[in-house]
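Have a look at the structure below, then the notes.
What you see is the complex with one protein chain gone and the rest in place.
And then chain A:
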Amino acid sequence: MADSDGRQVDSINNATDEDVKLQEIVLAKNEGKELTKEEKQRLRKEKKQHKKSKKDDKGPPEKEKVKEKASVPVPSKPATQSPAHKAAPVPVNASASESPAAAEKPAKSKAELRAERRARQDSDRASKQGKKEVGQQSASSKPKATPNELQPVVKRLPEHVQVDDPAALKKLAKKLERQQVPLRSDYGYKVSLFSHLHQYSRKNPPTQQISIPATVIHPSIVRLGLQYSQGIIAGSNARSVALLHAFKQVIQDYSTPPNEELSRDLVNKLSPYISFLSQCRPLSASMGNAIKYIKKEISNIPSQCKEEEAKGELQACIDSYINEKIILASEAISKYAIEKISNGDVILVYGCSSLVNHILCKAFEKQRKFRVIVVDSRPRLEGRETLRRLVKKGIRCTYVLISALSYILPEVSKVFLGAHALLANGYVMSRVGTSQIALVAKAYNVPVLVCCETYKFCERVQTDSFVSNELDDPDDLIVTRNGKTHLENWQTVKSLGLLNLVYDVTPPDFVDLVITDLGMIPCTSVPVVLRVKNVDQ
């Protein structure tokens, strides 16, 4: 009504009561501002509480979560009420007549209604999530895909991306202590964008605190962990095969303690080993899938099965998994990929992917005429290994560093890339630099083909390389040339941080085709494959 009055005043007393009109307009505007300010404050408060209740869901123990959720809706209610109260005295203080108060009443009531509705939604959501948390198992921190897509799946953040959260670190330390696995400490200054990831040094091996005849952790697992941390076994396929080989030895040396069942006890035995391995080097997606498979196979062993028989069966399962998912898969992928390689092709490869190397060697054996350009990058310089293997086979190769990529691309007819994992939204996670290659290739209209076995498909979703990655030893970036090591004392320079990323994600728009053992699919069909796999299992 203030507005209508103001307008009436306006219309009647245009010229003369300008000041009054102005005043009233200003008043109205101020009140309007105050109104919106109050509303804004209310909205802000509600948003904060909403976020807080969400964070509480993902944070530490469930009991606390349930308690907090119970308490969160309560403060939100008085919070919404207090701005309503605040709104009341403010117009009283305002110098205008009751018309502003009257005008605010409908606005206030609308805002209050909205606030109450929001508070109700919060409490509903909180109670639903509380129920879900209590009901969920906490076996592994890996998110599980539910077949029912309608119900939202609550995924807990894995520990290895929560390094800057002291509560998560404490939880991890407690868990490792319980399993008698030594905790590996982080090293050096971490760039702030990646402070939520672990960064270890190769000079502090994970075996420093393990007793020398390793008793708590099986010796083959200790050996494997050392080989991971020193980079002797690197590459997704190699790591999975070595992991399964070590598990075979563990199973062979395992003997069921009395009053225990193999199907349950063996899984419990494997947990500290897996913790140890993830301390040495964060697990890859392929390793995660292999571990899931083994755990499922172990728990499916019938209880009346004798120990020797069960062990033999498990060994056979592991052998068949490796045979099907890795060896035969690479044969199938080579067959599909060779169709795509024609005579006279110039193929660009990046880094060292065991699968791409296999494809090229097979294509060469099938008498295809092509030449290869190997692109390499520091600090790992894995392209040298690719170069060695291809040249040994007899393939004509060119070797460039990634900085020369745009110079060499006009010559290239196809790009073959390997993958570390394929994410559920079609993004390709691979060695750092792959997304650059895909980007520049797209700019030059060169087709990009990604080769990946289906066992590397992962239910994770990522759209950037920051959220979940791996930080390698920063000292790898230090190089000595002509006897001078410029970065030798990089730790003393406070404003300097060395960042050695291992992986990056490539969006599906840059990838033209994914060659898997199920066939050649577009990048966006990855969730379909995952769904089919889950239904199978």
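Please note the rule applied: a residue touches a chain if its C-beta (ideal position, glycine included) is under 8 Å from a C-beta of that chain, and two chains touch if they have at least 3 such contacts; residues count from 1.
Note that contacts and distances are computed from a predicted model.
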{"item": "Name under which UniProt lists the unshown chain, selected from \"Hydroxymethylglutaryl-CoA lyase, mitochondrial\", \"AP complex subunit sigma\", \"Translation initiation factor eIF2B subunit gamma\" or \"Histidine-containing phosphotransfer protein\"", "value": "\"Translation initiation factor eIF2B subunit gamma\""}
{"item": "Residue of A:Pro205, A:Pro379, A:Gly497 or A:Pro527 touching the missing chain in the full complex", "value": "A:Pro205"}
{"item": "Sole residue of A:Val181, A:Ala242 or A:Val374 that reaches the chain not shown, by the stated touch rule", "value": "A:Ala242"}
{"item": "Option touching the unshown chain, where A:Arg178, A:Lys306 or A:Arg384 are the choices", "value": "A:Arg384"}
{"item": "From A:Val191, A:Ala234, A:Leu439 or A:Val461, residue that would touch the chain that is not displayed", "value": "A:Ala234"}
{"item": "Positions on chain A where the hidden chain makes contact", "value": "205, 207-208, 210-215, 219, 222-223, 226-227, 230-235, 237-238, 241-242, 244-245, 248-249, 319, 322, 327, 351-352, 354, 382, 384-386, 388, 391-392"}
